[in-house]
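Supplied in structure tokens, the structure appears directly below.
For this depiction, one protein chain was excluded, whereas all remaining protein chains were kept in their positions.
Up next, subunit A:
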Amino acid sequence: MEILLLQIFIPLIAALIILVSGKTIVRGLAGAFSLVSLLITVYLYLNFTPDATTQFLVDLAWIPQFGIHFKAGVDGISMVLLLLTNLLIPIIVLSSFKQDVKDQNAFYALIFFMQSGLLIVFTALDAFLFYIGWEVALIPVYFICALWGGENRIKVNLKFFVYTIAGSLLMLLAIIYLHLQTPGNSYDIAEFYKLELDSVTQGWIFWAFFIAFAIKMPVFPFHTWQPDTYTEAPTTGTMLLAGIMLKMGIYGVIRWLIPVAPLGFQAWGETALILSVIGVVYASIIAFTQNDIKRLIAYSSIAHVGLISAGIFAWNVQGLQGAMIQMLNHGINVVGMFFIADIIIRRLNTRDLSLMGGIAKPAPMLAIAFLIVLLGTVALPLTNGFVGEFLLLMGVYNFNIWYAAIAGLTIILGAVYMLRMYQKVMLGQVNTSTSAFLDLDGTEKSVLLIISVLIIFIGVYPQPILNISEAAVINLLDQVNQKILVK
């Protein structure tokens, strides 16, 4: 059997097994299966040649009468996202052991269900398959948020769901339209790439895809579902959404949006870049005065994702490579951030920053871990965030110095809201509820140790990760630039 099929379907099998397994072994099974996926990814990585080719190709006629193929493969760009997904799922699963979850079978089954969808999205070379993966990833997270979320979960979740479905539908329309334009009515990405549509049509395609992806990331002004959802979702759901799922949108822009509609990109790319840059500053400023710790992190995530998006639309090697590595970094950091927030919320029963303070004294281990994750988030050199932000800002700079100067404000603004949060939570005097704060326990320590090590390791030695995607990124750039230049 093809190794890539194994990679994609093992989580699905895991979901089915977990659904029917005994309660006592659910967590063990979940941990084990998440590690199996990671091991397969490691195997793929070790056998991966970092050139521009697509490897581990699978191409099965799925519903041939409609031109639908199960066609998937891994190039450098996909490889990074496989790493991201399968590295974070074990961490997220491990962190969820701290949650008091009812109906664990369904909970973990949904996580693995989603993982399968994500892996399809990140490897699909057939538009229909991509769309299926997109929806398969969305639905489980909808249930996770709806069934295990906070008080306002139903209302908030409906908005989240309607938002994303609306985006998906636009994308589906675009895909079907493109499908009908291909000579043999194909969904094959290679056929989509070959299309020579006029620039007005490509403009429509651009917007249809862009809105779908912009909602998912989210990019300003398509973001208003995000703070509510991140806040109300159970922490595991938030981690899945922010750590991995939003990368579907970013990946979509790189793999589908720009290469499929290069002329649309040529016409509208700068608009998208400007929206992204606005989002960076806008969300950062909002984060200044948030008093809900999860909501604050949610807005900070909008700012960071905005920068990634801006780097992509700048469309050069630095911007794209920055986006690639920053997708991984953001995943690691935001999962760490939400995990820390969750530890604090569980101990204090509140998300309100004004009720916290002084925790560094009773919990020095947490203080160190929190600081390391924070430094990665504010992109201090020798942490992972710096490598990504440096390349992203350089990419934006190569496009336009002023956009870079404005997006670069994130360096200052990020420090403001992050340090404010750190001060409100960790520093100052303890109060009656924080004075007896328990420091990290075994599981929490392991999760945060893994995250901290990753943050520093990637910051000091990012080259192995940059090497994975460089050839594929340059190849994609050439491909699109040729089309833009020909016109």
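Some observations on this one:
Basically, a contact is a pair of C-beta atoms (placed from the backbone, for glycine too) under 8 Å apart; a residue touches a chain by one contact, two chains touch by 3 or more; residues count from 1.
Just so it is clear, contacts and distances are computed from a predicted model.
A chain of the complex is left out here; the name its UniProt entry carries, from "Sarcosine oxidase subunit alpha family protein", "Response regulator", "Octopine permease ATP-binding protein P" or "NADH-quinone oxidoreductase subunit L", is "NADH-quinone oxidoreductase subunit L". Residue A:Phe143 is the one among A:Phe143, A:Tyr177, A:Tyr193 or A:Trp268 that touches the chain not shown.
Screening A:Pro50, A:Gly76, A:Gly203 or A:Gly322 for touch with the missing chain picks out A:Gly322. Within the whole complex, the absent chain has one touching residue among A:Phe33, A:Phe56 or A:Tyr163, and that is A:Tyr163. Contact with the undisplayed chain is limited, among A:Ile25, A:Ile412, A:Leu438 or A:Val453, to A:Ile412.
Contacts to the hidden chain, counted on subunit A, fall at residues 12, 60-63, 70, 113, 132, 135-136, 139, 142-143, 146, 158-159, 162-163, 221, 223-225, 282, 285-290, 316-318, 321-322, 358, 360-361, 375, 380-382, 386-387, 390-391, 393-394, 397-398, 401, 404-405, 408-409, 411-412, 415-416, 419-420, 423, 426-430, 461-463, 466, 470, 474.
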